[in-house]
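One chain of protein is taken out of this complex; the other chains stay put.
So, chain A:
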Amino acid sequence: MMLPLTKKDCDDKPYKSHSRLVEKIGGWVRLIISDRDSRNLFFFLILNLSFAFVELFYGIWTNSLGLISDSFHMFFDCTGLVAGLIASIIAKWRPTDTFTYGFVRAEVLAGFLNGLFLLFIAFFILSEAVERLLEPPEVKHERLFLVSVLGLLVNLVGIYVFQHGGAHGHSHGGGGHGHSHGGGGHSHKHDDHNPSFLSHGHSHDGGHGHSHNGASHMHSHGGDAGGTGANKQIMRGVFLHILADTLGSVGVIISAGLMWAFEWYIADPICSICIALLISLSVLDLIKESGCILMQRTPSSIDSQLPQCYQRLMQLEGVVSVQEPHFWTLCSDVYVGSVKLEVSRNGDPRYITQNAQLIFQGIGVKKMTIQLDFLLT
């Protein structure tokens, strides 16, 4: 973990001046800007919000209800970004009494939340589309066209920014549609460019880098977990969110074009249904993955390697049996484990503990607790 330990954080309590709030906000901003991902998030959020405000004020000025409702929609969309941003800040908090592992889980939770949010939106779009299918409303395409082109531009900026920001997760935007291979290649390139300082994380890269489902694919890039990788779930969620918005804008543009050219009023709901389906398909992967992490599933990337580890443990001198192995993912690519070893009376605890730690580090479990139970006989 690279925790930026700023001085201000350490002695927060002694300061009780009136400028505390300013200082706090300043601290937050510094915290946001210190990390590339959250910086991107922040700026994109500001862009989005300003767009929404411009829309809102223009809507109020021209008294156009459509614009106002679209601006509300934009605000609503921003909540996903806000959630991502907040989570990326919270994830940097240090462990406390109540949260002994720190808040790194916030990242997974934010990814999960964004996924759920998108699913909800997809459902909402679907229901609206079905209603429109039954009763196609009059759509004023001229106005819609302009707004959605602007929205598309904003979202394209977002996609561009986040594609460059945290490249690894993004292959998964397409992952739901079966493009994970292309994504894999991209991520590997990224790997090469990044001087990875935790070399041991790569030991299993080759074996799993090309598996086909999204879940194991993403775990295979365990190497660059240090800096940006920690925010992977958040960034994935946010990216999917932006992708969904972009899809929405494209859909509106297409259907507006169709309505304008051919008077196909049914194009709008059909486009909406397609978009809703696309969104839910692309988001399912994220939800499943983060749900598994939240459920404390044994990390799927080390799933297959665990039996070998037990074998090797048993080969250690003095180890009789391996009991209650528990492995789980703390946040992306940080695995935690605990295991109980039954040890014969004459086993050397130091030797066993040390080697067991090494064995599990070999597969990337960095936080390991090994309990030795000595047999009485």
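Note that in this section a residue touches a chain if its C-beta (ideal position, glycine included) is under 8 Å from a C-beta of that chain, and two chains touch if they have at least 3 such contacts; residues count from 1.
What we mean here is this: contacts and distances are computed from a predicted model.
Comparing "TATA-box-binding protein", "NADH-ubiquinone oxidoreductase chain 2", "IBH1-like N-terminal domain-containing protein" or "Proton-coupled zinc antiporter SLC30A5" against the UniProt entry of the hidden chain yields the protein name "Proton-coupled zinc antiporter SLC30A5". Take chain A: the residues that touch the chain left off the picture are 1, 3, 65, 68-69, 72, 75-76, 79, 94-103, 105-106, 109, 113, 116-117, 120, 123-124, 127, 130-131, 133-136, 197-200, 203, 291, 294-298, 300, 303, 312, 315-317, 324-328, 330, 338-340, 349-351, 353-355, 357-359, 361-362, 366-367, 369-374.
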